[in-house]
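Coming up: chain A.
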Amino acid sequence: MNFSYLTDPAHWDPSNPGSIPNLILSHLGYTALALLIGAVIALPVGLYIGHTGKGSFIAINAGNAGRSLPTLGLLMLMVTLLGLGLLPVLIALTVLVIPPILTSAYAGMRNLDHRVVDAARGMGMRPWQVLTRVELPMALPIMLSGFRNAALQVVATATVAAAVGLGGLGRLLIDGLAVNDYSRVLAGAIVVAALAVLVDLFLALIQRLIVSPGLKGS
Partner candidate 1 sequence: MITFEDVVKVYPGGATAVDHLSLELPTGKITVLVGPSGCGKTTSLRMINRMVDPTSGRILIDGRDVTQQDAAQLRRGIGYVIQHAGLFPHRTVLDNVATVPVLLGKTRREARTAALGLLERVGLTADFAKRYPAQLGGGQQQRVGVARALAADPPIMLMDEPFSAVDPVVRAQLHAEFLRLQQDLGKTIAMVTHDIDEAIKLGDHVAVLRTGGRLAQFATPRELLAAPADDFVASFVGRDRGLRSLSFDSAAELPVRPVDGIELDDAGRPVGLPGVFTKDDSLRVVTDLVISSPGGVAVRVGPDGAADGLVSHHDLADYLASRRS
Partner candidate 2 sequence: MIQYLTNNHEIVWQALQEHLYLALLPILFGFAISLPLGYLAVRFSWLYHPLINTFGVLYSIPSLALFVFLPVILGTKVLSPVNVVVALTVYTVALLARTVADGLRSVDPVVVQAATAMGYRRTRRLIDVELPIALPVVLAGLRVATVSNISLVSVGSLIGIGGLGQLFTRGFQLFYLEPILVGIILSVVLAAIADLIIVLVQRAVTPWTRAA
């Protein structure tokens, strides 16, 4: 193993579709798309369950169930069922981001300090105002940590998804392994690890910016 693949300038040339920058971009693209679709589905459900307490059982167990699903099995199942292509992979990725987002949205709403919500109502806020001005901002830290987990999950699974034909950084690992080009494998491992760490740091930064400093203690 050596770093020659990583240090070869040709592999960093953006005009080459298989170059590292392009793989990073497509990797980020799949990740963002799956997170977006997953959030659109899971956030409202999690918030609703957390707010009303109806269906808590689902929300509590979704996290564990999602964690126990083998990602590779799910990917290969989808592709075997629906054929090669972006759609089956995207479905699998989305299925994986839903549990952490849903569970954390639920937990964020459940763990609210009820005295504060009560005080908000007592001051004359309407339900919508209570939700948007008090409950959501207070639930944000837990919700965002769930979102960060989901993001890590997709970045990792999108790597694995190269095994079922998806683009992205996983290609370096899978193709490298297939032809015993360990320099390429190593390059893939390093770049995808760095990407995962950076995505997490980026989300941590966002969390820092949008969570009220008053809630930092928790």
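On how the list was made: all candidates are chains of the complex that A comes from, given by their letters.
Following the convention adopted for this analysis, a residue touches a chain if its C-beta (ideal position, glycine included) is under 8 Å from a C-beta of that chain, and two chains touch if they have at least 3 such contacts; residues count from 1.
Note that the coordinates shown come from a computational prediction; the quantities given were computed from them, not determined experimentally.
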Exercise. Could you work out which candidate touches chain A in the complex, given the options 1 or 2?
Key: 2
Quiz item: Mind pulling up the chain A residues that touch candidate 2 in the complex?
Solution: 1, 64-65, 67-74, 76-77, 79-81, 152, 155-156, 159-160, 163-164, 170, 173-174, 177, 182, 185-186, 188-190, 192-193, 196-197, 199-200
